[in-house]
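Let me begin by handing over the structure; questions about it come next.
With one protein chain held back, the other chains of the complex are shown just where they sit.
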Amino acid sequence: MKNKRNLLAGPYLVWSVAFIIIPLIMVFYYGFIDRDGAFTLENIMAIASPEHSKALWISIRLSLISTVICFLLAYPLAMILANMSVNQNQFIVLVFILPMWMNFLLRTLAWQTLLEKNGVINSVLKFLSLPTINIINTEAAIILGMVYNFLPFMVLPIYNSLARMDHDVINAARDLGANNVQTFLRIIFPLSIPGVVSGVTMVFVPALTTFVISAILGGSKILLIGNVIEQEFTQASNWNLGSGLSIVLMIFIIISMVISSILDKDGEGNML
Amino acid sequence: MKKFFSRFYITIIFIFLYAPIATLIVLSFNKSKTRAKWGGFTTKWYVELFENEVILEALQNTLLLALLSALIATVIGTAACIAINHMHRAWRTFFMGVTNIPMLNADIVTGISLMLLYLSFGMSFGFTTILLAHITFNIPYVILSVMPKMKQLNKHTYEAAMDLGAGPVYAFFRVVFPDLLPGIFTGFLMAFTMSLDDFIITHFTKGPGVDTLSTKIYTELKKGIKPEMYALSTIIFVAVLVLLIIINKAPAKKETGREL
Partner (left out) sequence: MKKTKLISALLMTALAAFLLTGCGGDKGGENGEVIVYNWGEYIDPDTIDMFEEETGIKVIYDEYETNEIMYPKVASGTSNYDLLCPSDYMIQKLIENDLLTEINFDNIPNMKNIGQQYLDQSKEFDPENKYSVPYCFGTVGLLYNKTMVDEPIDSWDVLWDEKYSGNILMQDSVRDAFMVSLKRLGYSMNSLDAAQLEEARDELIAQKPLTQAYVVDQVRDKMIGDEAAIGVIYSGEAIYTQRENENLEYVVPKEGSNVWIDCWVIPKNAQNKENAEAFINFMCREDIALMNFEYITYSTPNDAARALIEDEAIRNSEIAFPDLSKYNDMETFHYLGEEGDEMYNEYWKQVKSAD
């Protein structure tokens, strides 16, 4: 019986070896050879060059800021949603997935139309005789784009961990004389940490690797590590360097994963 | 007062999420071909959309890919979850680690690595190669949605069913499966959505003549997005929205969780 059940993982095992692990090994292979096929560490060490390390640093900084903003926006929202009547829940949650049905490239382009110097927002501000804002092609616009695109990934897991929470525990705390702040700090927040951790990784990782957002909203003036990798593959045709830098990026992501798995021991936090 | 603030806050976030979408909808009625200029109101792009075979074919590919990849990923992923949940810790860690790889890799790396794979096996690029790629990045979404439901399962009901004489397969489908359904559905929905939205991985794994909406839009960036694209996005968006509203308004039947 037990063995039979294990067979169910068979298709996935085969699949993951064929389409996840072998391709990954190929990236490593490319990352450790030069154009002539000889072993080299140069592609990995290239991260130390001033341009690459600067791009990596900016990427880390911007994605951290976006993650924090996403968290600050998402947590109150998730709490409000979790307190709504159960009937509306599904609907509300789907409302957050719905924008993803509009193409990602189109949505980001739409932000450009909104933010431009003569864009929609500034036209409205001008009409109201208010000062205009000029954030297009700056880091602020990139952060806005990241927050916009990845906010649902933060809201959903936090919402799930809050909605799943046992209300008896909260009521018990109240009965024992805890006020709202105490209940929140001692009971609700600690119990929602798995959701927060999962949300943080779901936002941080794609923000760290994006290149489309900085190209469209940052005017390509700010070089993120994702842009460097993309250019090595599509413009410079240097796949070895591209692979090498990807390996470095993967290491950073694994580090953030390890940190999050320490915080979320049971792996309970989840997207949905 | 508290309620007012909640409403206010939700409204603000709502505006933030839907402002670009409103922009796209407005652009679909723009007479001028460029997004930078308002040339007056028109519905001609909607008419032209249904005459544009290229876009319609891309739409067809996109939907077929999303549907097939989400279905296959859901089957493989759910089966894997059932097995993984009962495995030894080491195996479980291995599987969950592998599951995380496509979610954490930069899309471009996943795309290129799959392209390298297909190349070395001499596969010809086309619909199949895209489908395989989409299934690959969809499975993790299914597993990550089903796994938590798996953990919440009450083992005793399954055992009770067996004690009452049910065979393992029967017991599974009558007792366990209904509890997993919500997770399976969210997994399917996420997989479907991710497949719809993907550009980079599709780009590197596609062959000549097979386009999805995303790859079509990307090549159009060179000469400007065709307004038909805005029209199509608007139609998709409105269709899904109307559906959501209908479902939400429909009188909810008694939920036994068993009726499919």
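Labels for the chains are A and B, by order of writing; each one numbers its residues from 1.
Methods note: a residue touches a chain if its C-beta (ideal position, glycine included) is under 8 Å from a C-beta of that chain, and two chains touch if they have at least 3 such contacts.
All values derive from a computational prediction rather than experimental measurement.
All shown chains touched by the missing chain in the whole complex, by label: A, B. In the complete complex, the residue from A:20, A:33 or A:55 that touches the missing chain is A:55.
Contact with the omitted chain, checked across A:72, A:130, A:236 or A:251, is made by A:236. If you put the hidden chain back, the residue from A:118, A:132 or A:171 that touches it is A:118. For chain A, the residues touching the absent chain in the complete assembly are 35, 50-51, 54-55, 90, 94, 112, 116-118, 137, 215, 219-221, 223, 227-228, 231, 234-239. Where chain B meets the missing chain, the touching residues are 32-37, 53-54, 56-57, 59-60, 63-64, 66-67, 115, 118-119, 124-125, 181-182, 185-186, 188-189, 192, 207-209, 211, 218-224, 239-240, 243-244, 246-247, 250, 252, 255, 257, 259-260.
In this text, only the chains that are shown with their structure count from here on.
Between the CA-based centres of chain A and chain B the separation comes to 17 Å, rounded to the whole angstrom.
Those residues of chain A lying in contact with chain B across their complex are 1-2, 5-9, 11-13, 15-16, 18-24, 26-27, 30, 73, 76-77, 80-81, 83, 87-88, 90-91, 94-111, 113-114, 120, 148, 151, 201, 205, 209, 211-212, 226, 229-230, 233, 239, 242-243, 246, 249-250, 253-254, 257, 267-268, 270-272. Residues of chain B touching chain A in their complex: 6, 9-10, 13-14, 16-21, 23-24, 27, 35-36, 76-77, 79-80, 82-84, 86-87, 95-96, 98-110, 112-114, 116-117, 120, 132-133, 135-136, 139, 141, 144-145, 147-148, 151, 168, 183, 186-187, 189-190, 193, 196-197, 199, 213-214, 217-218, 221, 225, 229-230, 233, 236-237, 240-241, 244, 248, 252.
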